[in-house]
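Structure in structure tokens, see below.
Removed: one protein chain of the complex. Kept in place: all other protein chains.
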Amino acid sequence: MTTFNRSALFPGLAAVLIPIAIGMVFFYSPLEKTMGSVQKIFYFHLPLALTAFLSFFVACISGIMYLRNRQRIWDARLAASVEIGVVLTTLVLITGSLWGKPIWNTFWTWDPRLTTSLILWFIFASCLILRSAIDEEGKRATFSAVMAIVGFVDVPIVFLSARLFRSIHPTVIRADSVGLETSMLVTLLVCMAAMLVFWVGLYKFRVSLFLQEAMINDLQTDGTKS
Amino acid sequence: MKSLRQIRFLCGKDLRIELRKKESLVSMAFFGVLILVMLNIANGVGKQIDAEAGAGILWVAILFSSVLGLGRVFAREKENGCVAALLISPVSSGEIFVAKALVNFSLMLLAELVLVPIFFVLFGARLSGDPLALLPILVLVNFGFSTTGTLVSAISAGTRRNEVLLPILLFPLLLPLMTLAVKATALALAAKPLADLRGQLEPMAAFCVVFAAAGYLLFPFVLRED
Partner (left out) sequence: MSEPSSFLRISGLRKSYGSREALRGINLDLQRGEFLCLFGPNGAGKSTLLKIVATLLRPSAGQVKVQDYDLEEHPEQYRAQLGMVSHQSFVYQDLSVLENLEFYATLYGVEQPREKALELLEEVKLADRYDMLAANLSRGMQQRLTIARALVNDPALLLLDEPYTGLDEHAASVLRDQLQTLHSRKRTIVMVTHNLRRGMESATRLGILVRGELVYLQQKADVDPTTFEHLYFRHLEAQ
């Protein structure tokens, strides 16, 4: 039987790292020449984007694993990662817009990365809508696994197709050099670490919560129609 | 080969039912024309449109009308449990997948035979493109739509909210294909030569192959969990 996650390790770590990260963003990292303090949104925007992507990757893997061995734990992992991923992607879109307005003078632009994020949001939000439409556990798990897999397969496709159009997204990580000053890089890495730790803590709690909900559901329906 | 025969046979059954009642075809064509008319009005009666706006209008009409036909494909099988009957028969899920995709492809093509001419009647005043130039684009989109659509409609038909869920699940996945299709169509409507469209047609073909493969592989999981 699964043991529920009661570990305070990751939440504790996050409670330490997040204030440090925020502090570094505002007090340690330098002011960027052209964009000014608005640029600091980047320290949240990029880690959010990467963890959102991580979420959907985990969702895809969980989907594959569920289809292989049909264990409830994989459905729990899929549900948790899709939920968290949608929330994070929402934040990516919001922070991206907030950053874009003062810089490019528009709240929205159809450049590859933002477009990918938007479509990802739709794909995985539709997965959540699908889950809410099915009461039966096995069917719900199978269908959302398939959609998560197809959705994730779509990601590189979406990105490539958006790339075929002109981009005005700043390319931060270029192939040859990292276009960032050292102190900015350090701040970014700390923010990344904080975000990752936060993600792991949140994910584990959500998985645990899902399993508990499922067990309660089992007890309630025990004895009625199979 | 036996598989091909089974596929052709399954296809034939669906098309025979469809042509007998013409239920899907009529609704698809009718709804598509309705959308074209509404968009004409929305655009401002009498106002001309350019190739780019025209491309968007045409595809909105085709997409929404095609979703109607797609929705019926599995709904009809689920009535009276015919899916179960197919599952216990010697036919394989792969054969069912190909047959259903072919049926959808044909229905879309037939609906487009109505919609494209009407589009030119309503909007074609300033468009110099030749309708036939649209053919490769139509074929590619139909292919991508029917393969992905067969997988997704098998999922949505398994829920209580079939007609509502189908576009919600399908359209986000098809967005990359559609953005390229609209761009290619805009070029075609502006009478650009076919060679100019290669930049769109080739990635579209690649995406179709990827989605057809993903659909084919995931379909058995969707069909059987019911």
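Going by the order they are written in, the chains are A and B; count residues from 1 in each one.
The rule is short, and it goes like this: a residue touches a chain if its C-beta (ideal position, glycine included) is under 8 Å from a C-beta of that chain, and two chains touch if they have at least 3 such contacts.
Not measured: the values here are computed from a predicted model.
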| item | value |
| --- | --- |
| Sole contact to the chain not displayed, among B:K13, B:R126, B:R160 or B:R198 | B:K13 |
| Identified contact with the non-displayed chain, of B:I88, B:L132 or B:A195 | B:I88 |
| Positions on chain B where the hidden chain makes contact | 6, 9, 13, 16-17, 20-21, 76, 79-82, 84-91, 224 |
| Contacts of chain A with the absent chain, listed as residue ranges | 70, 72, 137-138, 214-215, 218, 221-226 |
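By our rule, only the chains that are shown with their structure count from here on.
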| item | value |
| --- | --- |
| Cα-centroid distance, chain A relative to chain B, in whole angstrom | 31 |
| Sites on chain B touched by chain A in the complex | 148, 151-152, 155, 158-161, 165, 168-169, 171-173, 175-177, 179-180, 199-200, 203, 207, 210-211, 214-215, 218, 221-222, 225-226 |
| Residues on chain A engaged by chain B in the complex (per definition of touch) | 67, 119, 122-123, 126, 129-130, 133-134, 138-139, 142-143, 145-147, 149-151, 153-154, 157-158, 160-162, 164-165 |
